[in-house]
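Attaching a single structure in structure tokens format; questions to follow.
Heads up, this is only part of the complex; the chains shown haven't been moved.
Letters are used for the chains, namely A and B, taken in the order the chains are written, and counting of residues starts over at 1 for each.
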Amino acid sequence: MKKVYMDHSATTPLHPEVIDLMKFAMEHVYGNPSSLYSLGQEAKKYVDEARQKVADLIGAGFDEIYFTGGGTESDNLAIQGAVYGNEKKGNHIITSAVEHPAVLDCCRNLEKKGYELTILPVDQYGMVDPEEVNKAIKKNTVLISVMHGNNENGTIQPVQEISKIAKKQGIFFHTDCVQTVGKIPVHVDDLGADLLTISSHKIYGPKGVGLLYKRKGVRVQPLIYGGGQERRIRSGTENTLGIIGFGKAAEIAARDLETENRRVKVLRDKLIKGVLEKIPQSYLNGHKEKRLPHNAHFSFAYVEGESLLLSLDMKGIAVSTGSACSSTSLQASHVLIACGQSQELVHGSIRFTLGRDNTEEDVDYVLSVLPGVVERFRSFSPLGGE
Amino acid sequence: MYNPTVMDHFENPRNVGEIADADGMGEVGNLSCGDILRVYIKVKDNILEDVKYKTFGCGAAIASGSMLTELAKGKTVEEALAITNNTVADALGGLPPKKKHCSNLAADALHKALEDWQTKK
């Protein structure tokens, strides 16, 4: 059976060059980077090389990169770390309604602990209005966190404008770039980020490793205490193998950014056009232009996402529904709800996210299979069609 | 995620559809997931002659509806009333913990359909 993986925003396979390097590292790089003897220093050299590569990818300084156990940890470190580390500055956080749970649940937990939280609304495309940010700022605002690109509907936020507002008021600005890095240019100075999150496994690197970019001078309190690795910001023996793979993935992401994403965008546009044409009562979610080049996110009236997903899986097509990163939860997508979509329509949402391995044939295959599957479930549905 | 029995009923759901001249109809919406299941019954001489369902629901809901109709068909009203979500889930060989409520949808819709028939009678 034909296999089409179109869930690259959930995770990506390892890039073949990443695999090669990691295979080498598994056999040869086994020292502890904190050890003083040559075997340890050799491991440290590999980690530092990777650090330079990820720094280069986002225009950061070598010393501004802190490796973590993934995007979720980086988001938590950025937010909890900045808030706990700057208690004298204030106790009010601003974020948006469409953030990843790693940001949103982290902020909500701080709210439970007594911090003030403003969750900004979004428009129908899931876009934050910078004017709303301005209005939400209070005397005690210490941190604004707005993601760069949305993991569900692919909408790209006006991060530059928001960071300018933050800067003017002397408020720290964090942005989750897990979905944008490697897809569109991510440069810490262009974005005006004080803190920035990246995850390795979304750019063809291994899972379980990520980074926090922390601008020099920004105070962050650690989440995890111990041996003092990562310049005391994130203790724990370095995930050398993961970091080495991440570094390679970053190098490739920088190298192939333009060509690969131009290619994927053409396929994605064909997919969107085909789906909207072939399937009645299908809707594209997210912003039409200001969206990630690999994302096509639809709602289909009168069908439920999980059954669609399972049926597509039986036909070899891997996609996701709702909030992909926690699709074991039953809650309807908070992102689409925030965009004002009805519960029922939200339930019929499916995300296609294309990647390196996808071809035009893949798109054609999806377009040949999807309409029938949607049609079939509609015939089962007590909603509509009557 | 689902066992082969569930997947079989998901792929080839039995008795999907409506009964135009149904004697009873029950619809249940699940608050926790927003899904909906509707059951139609045709009752003759205290026997459920025909049972059909429609659902806007997850894989487990589709399979539960399918299994429910199979279980209920040909049963007496009393037997049908004794069908619970556990009966359905067990007949399916079990559902994942988070999906237990999906079998409720089916059982509850059947009971509602029986109530409907009762009042109309």
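Please note the rule applied: a contact is a pair of C-beta atoms (placed from the backbone, for glycine too) under 8 Å apart; a residue touches a chain by one contact, two chains touch by 3 or more.
Quick caveat, the model's predicted, so the values are computed rather than measured.
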| item | value |
| --- | --- |
| Protein chain stoichiometry for the whole structure, using the labels that appear | A x2, B x2 |
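Throughout what follows, only the chains that are shown with their structure count from here on.
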| item | value |
| --- | --- |
| Gap in Å, rounded to a whole number, between the CA centres of subunit B and subunit A | 39 |
| Subunit A-touching residues of subunit B, taken from the complex the two chains share | 2, 10-11, 13, 16, 27, 32-38, 54-59, 61-62, 98 |
| Subunit A to subunit B touching residues, read off their complex | 302-304, 306-307, 310, 314, 328, 330, 332, 343-344, 346-347, 379-383 |
